[in-house]
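One structure below.
This part shows chain A:
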Amino acid sequence: MNGLAKNLRLFWQGTLLSYRALFHWLKPTTYAASKILMPLTQMMFFIALGTYGSGRDNSEFFVVGNAVQIAAVSGIFGVTMSVGGERWSGTLVYLFGTPANRMMIFFGRAFIHIIDGAIGVVLAFTWGVVLFGLDLSQTNLALLALTILVTTFSTSGLGLLMGCLSLVTANVMFVNNTVSFLLLIFSGANLDLKTLPVWMQVISNWLPLTRGIAAARLLVAGANIQSIAPLLVQELLIGLAYGMVGYFLFKQVEITAKRRGSLETV
Partner candidate 1 sequence: MNYSNIIKYWRVVLTVAELTLRHQMNDSFILFTILVQPILVAVLALFMLKDAAANAAMFVVVGSGLTGLWSSLLFISGNSINVERFQGTLESLIGVPTPFDVIVFGKNFANVLQSLLSMTIAYLLTAFIFKFDLSLQQPLLFFLSLIIAVFAFISFGLTIAPIFVMYREVQHWQNAMEYPVYILSGFLFPILLLPGWTTPISYALPPYWAAVALHGTSTGGAELNSVLFAWAMMIGLGMIDLLIASRLFKVMLYKTRVDATLDVQ
Partner candidate 2 sequence: MNAIEVNHLKRTFRAKIGVFRPKIKEIFAVEDITFDIQNGELFGLLGPNGAGKTTTVKMLTTLLIPTAGSARVLGSDVVADAQEVRKHIGFIFGGERGLYWRLSAIDNLRYFASLYGVEPEVTKKRIPYLLELVGLKDRGNERVEGYSRGMKQRLHVARTLLHDPEVLFLDEPTIGLDPVGARDFRQVIRDLRDAKKTILLTTHYMFEADALCNRIGVINKGRLVALDSPANLKKFVSDLNIIEIESFGIAQEKIDQLRKLNFIGSLSIQDQDQKQILLIQTERGAEAVPEVMSVIGDQRVGKVIVREPTLEDAYVRLVEG
């Protein structure tokens, strides 16, 4: 029981740390701009572009795709920064010197961003209904909520891996931005994946977000749990896989840094 309590405490501390880091530099205006306005403007752009390219009655395809894609932003930027941000504040040295359970800390960081990301997606769906005429009358809202949570979870897993990578490379923002945009292409948010060349479809299948978007689209069209369950399970597994790889990389970073004596500059 003692161990569990300690681990929970670590998890919670990780969450709190991320929460403070997230909101410390964000004043209400910046938060509003990046959480509310920017996703909205991004949606407006791609929905308009999409309907221009493929016809007005397809707007639902783009609305749902872009709404769910918002999860990627929080997963990539938020999580990567809170793990990769260790480097900048030089606190990694201290972290490695503690006996704390790495896994708890690691995943604790991601937690707040999962919630934050989910809220962002819900907001995006609201815009979809209010501004873009999204019809959710056929949708099982509970399942949609579940889909959103699973998707933000899995993109956070990718974020954890990227956060780790950014600990060893120098270019956090560059990688963040590039991967974020690549997800826009490969996730099917704006493209029917079947029109992509085969090699690109393979990549899409190995990335998070792809199945989340597919499930959401099915739900909006009125699907039930049977159709989307396999997608959600796979999405969950992908997220876990990326997260675990990230975690092992994190442990490896620690071992290498301690062996090489390069803790300060890791």
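Operating definition for what follows: a contact is a pair of C-beta atoms (placed from the backbone, for glycine too) under 8 Å apart; a residue touches a chain by one contact, two chains touch by 3 or more; residues count from 1.
How were these picked? Simply put, all candidates are chains of the complex that A comes from, given by their letters.
None of the values given here were measured: they were computed from a predicted structure.
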Looking at this complex, which of 1 or 2 sits next to chain A and touches it?
1
Note which residues of chain A are touching candidate 1 in the complex, please.
27, 29-30, 33-34, 37-38, 41-42, 44-45, 48-54, 170-171, 173-174, 177-178, 181-182, 184-185, 190-191, 195-196
